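Of the protein chains in this complex, one is absent; all others appear in place.
Then we have chain A:
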Amino acid sequence: MKKRVLLSLMLIGATISFVAANDSTIATVKKEVADPVNAGLKIPGGFSASVVADNLGRARHIVATQQGGLYVKLERLKEGKGIVYLKDADGDGKMEISKTFANYYGTGIAIKNGYLYASSDQDVYRYKLDDKGEVIDAETPQRIVKGLWDKRQHASKSIALDDAGHIYVNIGAPSNSCQEVDRTKGSKGMYPCPILDSAGGIWQFKVDQTDQGYHNGIRYATGLRNVVGLDWNQQQNKLYVTMHGRDMLYTLYPEMFDTTVSAELPSETFYAINKGDDAGWPYVYYDHFQQKKIQSPEYGGDGKKAGGEKAIDPLVAFPGHMAPNALLFYTGNQFPEKYKQGAFIAFHGSWNRSPLPQEGYYVVFVPFKDGKPNGKWEVFADGFSGTGVVKNPRDAQHRPCGLTQGPDGSLYVSDDVKGTIYKISYSSK
């Protein structure tokens, strides 16, 4: 009797799995359908956009595998997990959640030489990938860096990797302008700024050592208030970064700046970084109208006095407070020639421009030649906010945060409001 039940159970099971298998064969012939409204985005002619995944949570940085999968780092755990692995199993152009793992939240994620790297706000981990680009052991990653400053403000750790076995980690300064009392009117700037010993720069670590900390990392570059976008440029073999400039010139120094100037300044800056570089924070900020580094008012500046003779100049200076959250050099073959080797920057969008309307909330393109900008930057993809004018950042329905290039040369953009992943492709037809 027992045997018979078992047998029939097995039979039923086999039928079910047979049907299921059949289903997925049907699914694989599903065709990718073009989105007629381009996911609500405004993009240049010849490009198309679609939503490939949605409602993932606070999707920060993203990275595509060579096999077409996508890893997404979440800034807040969703059902206890901080990384989502997506893939388009049935070929319909939409990605499904294949796996969720990691018990820490954060921003940074990257792939290099068969490893997935991901950061919490204090540590960096790595996971070995198999030949399908999938994490082999999601439960026990190697912790390669630990104990970095996490003091709430600017705590996210963005990462990039070079070809020589190094990882670059941003440690943002937990401060606006290194005042004795942060963001407080009348409080002096500390000199020298003690924060710079442990934050406000990019640190370099080895990719393959366990539990490195400040004692065995190298402060690769300093004077960088908070870098969220960074990328290693393969062609130049060099690190490039985008920095969030300081806030509150008007609130802290109403006698020197009005609300309009304070909305536009200081510039959001894009730098090429050589080892040992100093970008000047907190002592100076960049002013794209005067086209120079200006001494910070906390350090005796008046909005005009130049400063930072030893500090580097930006390659590009964008309007204030737009929050460049991701940087990606385009190396694919799909987009037209002008995009090759150029830089895409995802602007999260401002909050520090009120009472003026907020700005940003779009992806920008900067044409490049030989490692230097070659022409004016332009808005590449707009419309993420879903509203005309953004008065308060909370009105934005989506905010661009991460960028990655798919194996076919498409560009993916993540949004950390609703957890939407956009795919932007070009077709010459």
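Rule of thumb we're sticking to: a contact is a pair of C-beta atoms (placed from the backbone, for glycine too) under 8 Å apart; a residue touches a chain by one contact, two chains touch by 3 or more; residues count from 1.
One rule holds for everything that comes next: contacts and distances are computed from a predicted model.
A single chain of the complex does not appear, and UniProt lists its protein name as "Mono/diheme cytochrome c family protein", one of "Lactate utilization protein B", "Sarcosine oxidase subunit delta", "Mono/diheme cytochrome c family protein" or "Tryptophan synthase alpha chain". Of the candidate positions A:36, A:80 or A:186, contact with the hidden chain is made by A:186.
Across A:153, A:204, A:236 or A:334, the single residue that touches the chain missing here is A:153.
Residue-wise, the contact with the chain that is not shown comes from A:352, picked out of A:352, A:385 or A:425.
Residues of chain A in contact with the chain left out of this view: 75, 152-155, 174-176, 181-187, 247-248, 250-251, 254, 351-352, 354-355, 391-394, 417.
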